[in-house]
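Below, a portion of the complex is reproduced, with chain positions unchanged.
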Amino acid sequence: MEREFEEIKRPTVEAVEAMLGKPFKVLDDGFVRVVDYMGSDASIVQAARVSYGKGTKKRHQDRGLIRYLMRHKHTTPFEMCEIKFHVRVPMDTWRQWIRHRTANVNEYSTRYSIAIDAAYETSPDSWRLQAVNNRQGSEGFLDTEQGAKLSVKEKQLHELSRQIYEERLQSGVAREQARKDLPLCTYTEAYWKIDLHNLLHFLRLRMDEHAQYEIRQYAKIIGEKIVSRWVPLVWEAFQDYVLEAETFSRLEREILSALYKGNKDEALKLAEEFGWLTYKEGKLTGNIERLEFEQKLKDLNITIPWSSEK
Amino acid sequence: MEREFEEIKRPTVEAVEAMLGKPFKVLDDGFVRVVDYMGSDASIVQAARVSYGKGTKKRHQDRGLIRYLMRHKHTTPFEMCEIKFHVRVPMDTWRQWIRHRTANVNEYSTRYSIAIDAAYETSPDSWRLQAVNNRQGSEGFLDTEQGAKLSVKEKQLHELSRQIYEERLQSGVAREQARKDLPLCTYTEAYWKIDLHNLLHFLRLRMDEHAQYEIRQYAKIIGEKIVSRWVPLVWEAFQDYVLEAETFSRLEREILSALYKGNKDEALKLAEEFGWLTYKEGKLTGNIERLEFEQKLKDLNITIPWSSEK
């Protein structure tokens, strides 16, 4: 008996069709545009079901299946969707971006062509201060007056760099060498193609508050404006199980367990054992593992069992 | 002023040196041997510190830094260690194994050489029963009497397959074709090389109780006998933050928060909203998300707020 094959059409997602080629603006002169895409929520279900065979077809609804896959990190079905963007990004942001290796990239070449005449500019009220507790982050802003001075000098530096760049070109210097002193924040453009699993990984890292402000703006646009409409069931599951989930280590679980029993003494004893409660001049020292756990407790509205002073 | 470079020697880990080339037996005729390795706990610290620069050198102790990296999934420093194994594995187990794509592989070729004359055999007391609640798993064992019958037939089938294989070879049939009807559980051998980050990912998935029994035996040997001695600080962190950690989704966290406040009603209301509490004939239906959460509550010794009957 001949097997009958279901008819197949390329999945079309109206919301993405409507945004094809249209730029979402990011930063002062950047953008993200969807150029092409493959698949939809249904493609993930389709791929998962080849694994599970026919037997499970009726038991799972699509949403439930997608949530199950996300929860259990069954990542291969998410690789069955693919999306291609055209982006315009400052080069220093782009450097962080392409550290994500599992993607396909074609970037504007300043060996072949004259560098894009635009660098990312900072408005007087956008100079961020060095974070105190986070060596790699920023928090708060410089006062606008001081910021204004920095912005003026930034502008002058951009102009000077460009002028020197063009002078070199006019002298006949090769583009590949002339560009060497352009500022790191010079804009570049690229096609960037990635599968949904790896895109979600990118979003998890780059939408995070620890990611640098600039790349976070791109990640948020991609997540909230694009992925959310392209694969809405995946996006919902991703928020529930990844973005807004919290992981508790073995140590943290033991303390949580004590706290739920109302056993504060045991909680303190455990924390002591873990080396989390060392004091200096009567004050708790800044043990990182403990501080991070305290934050998780706060997020659950659970009272921290140790006081910060002895 | 000339920069002074520290002297560098290849890191040597005595515990691994002592096991180089020695087989750890797995299953009835399989093994895992360490053939070569690169790096140690210290290599991870070394790589992380190039990222963080000199400024942080004194602030972190090695253990603390490794735990920090593990906790925050800063995975690139773990890629700086590499290990190479020689393994002997049933082919069906090997098929699961090589689904891990980020590794280097050289496998014994049954096109070039005569297939290994060994297939994985099942003792009468090792026939596992199909799990009821887990379509892809097993639980418990067939009684030994029935098992004995299956084992006899298994042996006969192995012998017949081999006999047919050799008959074909003697008739002059090409090895690449003669092998086609060997049983899936025929042993193969391979060199398998992988970096530590990807190895941990392999171990997380394959030491898990949902992994098939056979590959789990290999993963446990690699984890508990090899990685634990090669990079003991990493292994400790991996256990605390990955193997014995637990992740709570947005939904679960909301209920946890209500439970800590002692607000059982709110917990029930949330569960209701999430669609977790549907009843059939007065009994809670088997909502998977709820069941998984119930297990996590049990692990924390927290009472489940809904009864299974209405």
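For clarity, chains are labelled A and B in written order, and residue numbers in each chain start from 1.
Assume contacts are C-beta pairs under 8 Å (C-beta built on N, C-alpha and C of every residue); 3 or more make two chains touch, one makes a residue touch a chain.
Predicted model, so just to flag it, every value in this text is computed and none were measured.
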Identical copies making up the whole complex, of which 2 are given, total 4
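In this section, only the chains that are shown with their structure count from here on.
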Taking each chain's centre as the mean of its CA atoms, chain A sits from chain B at a distance in Å of 27
In the complex with chain B, residue positions of chain A that touch it
52, 55-56, 64, 67-68, 71, 135, 239-241, 244-253, 256-257, 259-261, 288-289, 292, 299-302
